[in-house]
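Removed from the display is one protein chain of the complex; every other protein chain stays in position.
For subunit A:
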Amino acid sequence: MQSSSIRKYLTNKIVWMYVLSGGIVLGTTLLGLLESSVAIPIPTILHIVSENAFNIGWLNDIPKNEEMIIWNIRLPRVLLALCVGSSLALAGAAFQGLLRNPLADPYTIGVSSGAALGAVFVLFFQVTIVGLGSFTLPVVAIISGFITLFIVFGLVRLSSRNLAIETIILAGIIVGAFIGSVTSLIISLGDRDSMTQIIYWLYGSVAMRGWEHVQLILPFMLVGAFMLLIHYRELNALALGEEAADHIGVNVKRGKIFILLGASLLTGASVAVSGSIGFVGLVIPHLVRLVTGPNHRHLLPLSMLVGGAFLIAADLVARTIIAPSELPIGVITGLIGAPVFALLLIRERIGRRGYLND
């Protein structure tokens, strides 16, 4: 039958998409480990990674400093970029599905800035919640991100009945500006040194991070990703609006809460370890959707893979383009993301005008 052959073709295409994305992740990871001021050959890199991770080594006499560079500096940095990139891309895809609009992203709807405020608060005042230890940072960031989300949605609800995306973004900007001021206020209370540090942190960066940062994000990322991935059908069902989703038996309220929680976990944890890196969640799901279509069953996992690879690559550019000094990674993603955002906005407006005239 024709349809089954089409389906087979589609399935094959999806399989290839996964293989390709996985390959890109591996490739960028290797590139991230290889490219730096100190040149280390690939076999050595592979040996160090495998030796440390699985205790399987085949080379002798690896210089201690090379092992240090690869295992303690470059690998955590690359892995962190991978985690942050996939978290943000997945959160973006989820927000977009939930709000039924490709303009949504943790950054544009204000969650990132909320999480950043929480993170700055913890970093600046050196707060530690008893029992959480170093996890205070991501937990506070997640909670403040979630609260911000509710404030934004509350503002939208007050100003208009439906959750129009433009209103959400506007509310996101308003709340973001307010939070930005509060953040600035906190920072200006401190001395010059910590001020520079925090401002630089706010731009977003995965530099100077170690394994402890990977450990900070990983549990939240796994839980958040799980929560979102199992809700792919609900995200698809929302394609026709909440009422239509309700009619096919979706528990819309519960689904929404789970999806918002999952996306906030991912965003908050990412911001906690890397500052606010914008537009990853906007650009990546859009690109993936162009190739695979909007079905969230594949959109979500593929966005994770591509998002991770993208951020590793962005980090690579950030640290090589003006070497020996480094750009904040948020600058790179912003430079790429903002034009894409503008393009999407125009396309979306044209699209809507199109069907109004229909």
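What we mean here is this: a residue touches a chain if its C-beta (ideal position, glycine included) is under 8 Å from a C-beta of that chain, and two chains touch if they have at least 3 such contacts; residues count from 1.
Just so it is clear, contacts and distances are computed from a predicted model.
**Student:** According to its UniProt entry, is the unseen chain "Glycosyltransferase involved in cell wall bisynthesis", "tRNA 2-thiouridine synthesizing protein C", "Na+/H+ antiporter subunit G" or "ABC transporter domain-containing protein"?
**Tutor:** "ABC transporter domain-containing protein"
**Student:** Can you say which of A:47, A:289 or A:319 touches the chain missing from this structure?
**Tutor:** Among A:47, A:289 or A:319, only A:289 touches the chain that is not shown.
**Student:** Out of A:19, A:240, A:257 or A:342, which residue would touch the omitted chain in the full complex?
**Tutor:** Checking each option in A:19, A:240, A:257 or A:342, the one touching the absent chain turns out to be A:240.
**Student:** Of the residues listed, A:130, A:185, A:248 or A:350, which one is in contact with the missing chain?
**Tutor:** Checking the options A:130, A:185, A:248 or A:350, the one contacting the hidden chain is A:248.
**Student:** Even though one chain is hidden, which residues of subunit A still touch it in the full complex?
**Tutor:** 3, 6, 100-102, 230, 233, 236-241, 243-244, 246-251, 289, 293-295, 297, 351, 355, 358
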